[in-house]
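Complex shown without one protein chain; remaining protein chains in place.
Think of it as A, B and C in the order they're written, each chain with its own count starting at 1.
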Amino acid sequence: MPTSASQSPEFENRTRASFGRQEVMRTIGAMLTRVAAGEVEITLPFRNNLTQQHGFMHAGIVSTIADSACGYAAYTLMPADAAVLTIEYKVNLVAPAVGERLIARARVTKAGRTVTVCACDVFALRDGQEKMVATMLNTLMTVRDRPELNG
Amino acid sequence: MPTSASQSPEFENRTRASFGRQEVMRTIGAMLTRVAAGEVEITLPFRNNLTQQHGFMHAGIVSTIADSACGYAAYTLMPADAAVLTIEYKVNLVAPAVGERLIARARVTKAGRTVTVCACDVFALRDGQEKMVATMLNTLMTVRDRPELNG
Amino acid sequence: MPTSASQSPEFENRTRASFGRQEVMRTIGAMLTRVAAGEVEITLPFRNNLTQQHGFMHAGIVSTIADSACGYAAYTLMPADAAVLTIEYKVNLVAPAVGERLIARARVTKAGRTVTVCACDVFALRDGQEKMVATMLNTLMTVRDRPELNG
Partner (left out) sequence: MPTSASQSPEFENRTRASFGRQEVMRTIGAMLTRVAAGEVEITLPFRNNLTQQHGFMHAGIVSTIADSACGYAAYTLMPADAAVLTIEYKVNLVAPAVGERLIARARVTKAGRTVTVCACDVFALRDGQEKMVATMLNTLMTVRDRPELNG
């Protein structure tokens, strides 16, 4: 009987395995809640120990899940032997990051041979309503022939 | 006998107090290592539980200390009753964030009445050598008449 | 019999009038081809005298129409006595800007009291096909009580 993993597309297994190696995701409590070709969603339940001085989730933590969502959205479209590195990103914080959980939804805007561009919107779920709290543009590089970078 | 804090300029006390309210700084182990007018430094010892899949400090964590360093650099120049909010930032990750510690050094580029722009470089200290790992441009807003935002 | 202008919504008239005061648009040959609430399109026919060293339209010219499209998308949602200023933007150049014309399509992502965020994609039309050549995130400020800034 096939396991759940063996039924997933190969890119999904690779993505979930790499996400599992991101220690920071475990530390902050982030979960990989969706993987599709060119699209990834990461969910982060609210935690008081991740807040800035006003009690909102810190912009850097919002960026942490958005950057990983972008990186893995790009990764789903890369060759199996490639690794992904963030070159740079820009993020606008458009509303306080408060609520029961944050949901980062990233998609590939343009997949190039070397450079990929992704966009990510982050929403706060509060009382059953989603509200956009951040929007990111992220530039990533496909890295080949660097065996020390495992995914 | 005056305490160290009472000898500090008023903006330094405000900045250190606000930094102390950022729960995420305690969680990741970041320290406010320098406060001057328009300049702030934050230091983060390397931790395995903040890494991405290749064992480098995650770009979002690098951004977390750089964003707070920018925010507090701006805050040092603001009126005592104002609060500071990040509008947006852009960060380039220029080298792997590995080493004994990361040091984020931010300075105000332009302080406006409503909008302030800061720049921050982040360095990794490794074997006694500093190497730049990231550079950020950050746009901040001075917020007045919002008593719920305490600094 | 009402003129076309008098049938337009008030924000469209204001936007078209302000666009008409942008001398640079006349200089490069850009046209305001669509104005709706929160959405603006600017079209720029290809010109050899706007190219960079490889014969593509220069990234700065691509940005010029994208920035104005963002500014006017924001402006359509602003009070009649307000002016709009760009705080900052970030643009990714994802393909060579070549073709018969460039089309910049901007939309408001988040309209705040002071700060508005817009997104803009720029497409090159070539042989009847549109191809994305750039994507921008733009942060704008609503300026009041500055009568010297006429729109």
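The definition used in the following text is that a contact is a pair of C-beta atoms (placed from the backbone, for glycine too) under 8 Å apart; a residue touches a chain by one contact, two chains touch by 3 or more.
These numbers were taken from a predicted model, which means no experiment stands behind them.
Novice: Give the residue, chosen from C:His58, C:Arg126 or C:Arg144, that touches the chain omitted from the document.
Specialist: Selected residue, touching the omitted chain: C:His58.
Novice: Check each of A:Met31, A:Ile87, A:Leu125 or A:Leu149 against the chain that is not shown and name the one that touches it.
Specialist: Here the residue in touch with the unshown chain is A:Ile87.
Novice: Using the document's contact rule, name the residues of chain B that touch the chain not shown here.
Specialist: Interface with the chain not displayed, on the chain B side: 90, 92, 94-95, 109-110, 112, 117, 119, 132, 135, 137, 139.
Novice: Tell me where the left-out chain touches chain A, residue by residue.
Specialist: Output for chain A: 87-88, 90, 114-115, 117, 137, 139, 141.
Novice: For chain C, which residues lie in contact with the unshown chain of the complex?
Specialist: 18-19, 21-24, 26-27, 48-54, 58-61, 63-68, 83, 85-93, 148-151
Methods note: only the chains that are shown with their structure count from here on.
Novice: Averaging each chain's C-alpha atoms to get its centre, pick out the one most distant from chain C.
Specialist: B
Novice: How much rotation, in degrees rounded to the nearest 5, is required to superimpose chain A onto chain C on the basis of Cα coordinates?
Specialist: 180
Novice: Same or different for chain A and chain B, when you check if over half of the residue numbers at their contact belong to both copies?
Specialist: Mostly the same residues form this interface, as more than half of the numbers used are common to both chains.
Novice: With chain centres defined as C-alpha means, what is the inter-centre distance between chain B and chain C in Å?
Specialist: Each chain reduced to its C-alpha mean, chain B and chain C end up 34 Å apart.
Novice: Distance between chain A and chain C based on Cα centroids, please, to the nearest Å.
Specialist: Spacing between the chain centres: roughly 30 Å.
Novice: Distance from the CA centroid of chain A to that of chain B, rounded to the nearest Å?
Specialist: 23
Novice: Which residue numbers or ranges of chain A touch two or more of the other chains?
Specialist: Residues 90, 92.
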